[in-house]
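Note that this complex is displayed minus one protein chain, with the remaining chains in position.
So, subunit A:
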Amino acid sequence: MKQWSTVLFTDECRVSVAGEGEAPAPRLPSYGGRRRTCGRPGVRVPAEVMDEGAGLSLAIAQVVRRLKATRLHSQLEREAKEGLRRPDIAVGSLRDDVRRFLAASGWERKLQNAVYRELHVLPPPGHPAASPEHAKEPLAYMREAQAGWERRILKSLNSMSTELGVPLARKRPAPEQKELSNKWNEMGTDEPDLSQFRPVYAPKDFLEVLISLRNPNHDRSEEVGAQSQWGLIQVPLNVQDVAQMREAFADLALNIGQLGIDDHTHVPADLFESEHVRLGKRVVSEQDSAAAQQYSRQGCPTGLRAELWALILNSTNEPEDILNYDQLKAGVIQYDLLVDNLIYKDVKLTASNDDYYFVFEDFLYQVLLCFSRDTTVLEHFSYNSATPPKSYIQGLYGVMCLCVPGKAGEEDYVVVYPPNGVIPFHGFSMYVAPLCFLYNEPCKLYSVFKEMYIRYFFRLHSISSSPSGIVSLCLQFERLLQTHLPQLFYHLREIGAQPLRIAFKWMVRAFSGYLSTDQLLLLWDRILGYDSLEIVAVLAAAVFAFRAENLMEVTSLSSAEAVLADLSTLKVMPLLQIFLFATVI
């Protein structure tokens, strides 16, 4: 553990330094050694990075470089200097004493959590000669498909701007600024006329793009036979089958207690729940990200979830976060963006109509409008296959027009639009809505959402080969269904109800708005716990399996949709467990 503070304060970072230690894996006795291998093949984890000394030193260098730019670094430095004045620190053993002091005062834990967070968002180590776009997405055809999709979105946004005569961005006149600032807490009471605005795209438009994906280097004639894919996704990607998933999601096994199952049976609470809650309180008091993540695999108790998630995501809510949020808020008040209308429209169409989430309408605006102006979100494009749209400023009125990457005229005038580079689509606000259940202050809510987005949610609407990417999830869903319920798959395919056409919308939103809130949060516990979205594909398949009997009787797409229209009564954890561990393979 000590290596991290060493590395952070010295400029050199040699392999030898890293070699004697290990990736940050704080100890909590109850977990033993299992926690260190919190990953599995295919997901970036410290353990994997360790395989190659060179890769590790590269990763360390990168983490160090990133952490040096943060406030944490200066805080640590200041604390260490402060510590020098303490009587128990001797010159002879200065190094060790300071280190001990930092550990005792809790700063080392903060550093560990920060390193852990960096490791989560670190792009996978690539070949030194690989281009940056390779880090975004190694497969050329995926990159091209993503670029083509972006061109379409931009075109539609541009034409919306021209047709409606609404500029992409404009500065608000002072009275308007004042008005907005006054009603910041009740933006939902405003009923602007949004009838002309259409969501830029809906999940089903995106699905069409994924269906048309092909690998030009892949000869599909070989696949005829047992391997042939009945589904809609026709790209060769490696996705895990049930046997592999059993290994990866071992903590979901039938003999391991799960919140969402073992708290509902008629066994007295003492047997699992109370013990689990007690452990959860310890994890929170230890302030250890890695332990919290491991803990989350068995589910977070309702009363502790907010703290545990913030811990996993290392969202600390420091004064600077509040400052940052206030700046973003000022940005919303000063400038009006075209995408704001899309956000308004989306919230009105989705969350405001939802039985649970209608209450949170105002929070959603407070988070989403700020999000669109947050330029720190752009960082995630270094490992996202998507590229933020650029626009150039035209004329005196600040009217802007979006341009296709690479075609920008005057480089000097090029800015990213919207400032965070993310164009909201129909249903986007549902990524935020469930979090409103956990956090009261918009600022805290904001930082948790942002971290969730740049770790997970962006993968659900960009074309990539990542195992958590939407393409892999679709393929995994289809493979699972085809392997384990071939009759059902065949039947649905024959009547023109391709399962993916129904399940896609669930997966794009990670089931938000489809499940009841408590169940959804139990699902997201596992996304955080396993640092992977694959569980979403498993659940989609499990839902089909659960309603298989009814689905075998339907004769059209619409009646199949009707059978699966209401998921609010489903219990997530039993479905997942049964599908993964009680199916014959």
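By definition in this document, a contact is a pair of C-beta atoms (placed from the backbone, for glycine too) under 8 Å apart; a residue touches a chain by one contact, two chains touch by 3 or more; residues count from 1.
Just so we're on the same page, contacts and distances are computed from a predicted model.
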item: Protein that the absent chain corresponds to, by UniProt name, given "MOC2B synthase", "Tubulin--tyrosine ligase-like protein 9", "U3 small nucleolar RNA-associated protein 15 homolog" or "Polycomb group protein FERTILIZATION-INDEPENDENT ENDOSPERM"; value: "Tubulin--tyrosine ligase-like protein 9"
item: Option from A:F360, A:Y446, A:F477 or A:Y530 whose C-beta touches the chain left out; value: A:F360
item: Omitted-chain contact residue, chosen from A:S131, A:N217, A:S285 or A:T569; value: A:T569
item: Residue touching the undisplayed chain, where the options are A:L279, A:A306 or A:C474; value: A:A306
item: Sole residue of A:F206, A:Y295 or A:F437 that reaches the chain not shown, by the stated touch rule; value: A:F437
item: Of A:A104, A:L254 or A:L271, the residue in touch with the unshown chain; value: A:L271
item: Sites on subunit A contacted by the missing partner chain, in the whole complex; value: 185-186, 188-189, 191, 264, 268, 270-271, 277, 301-306, 352-353, 355-356, 358-363, 436-438, 440, 517-518, 562, 565-566, 569
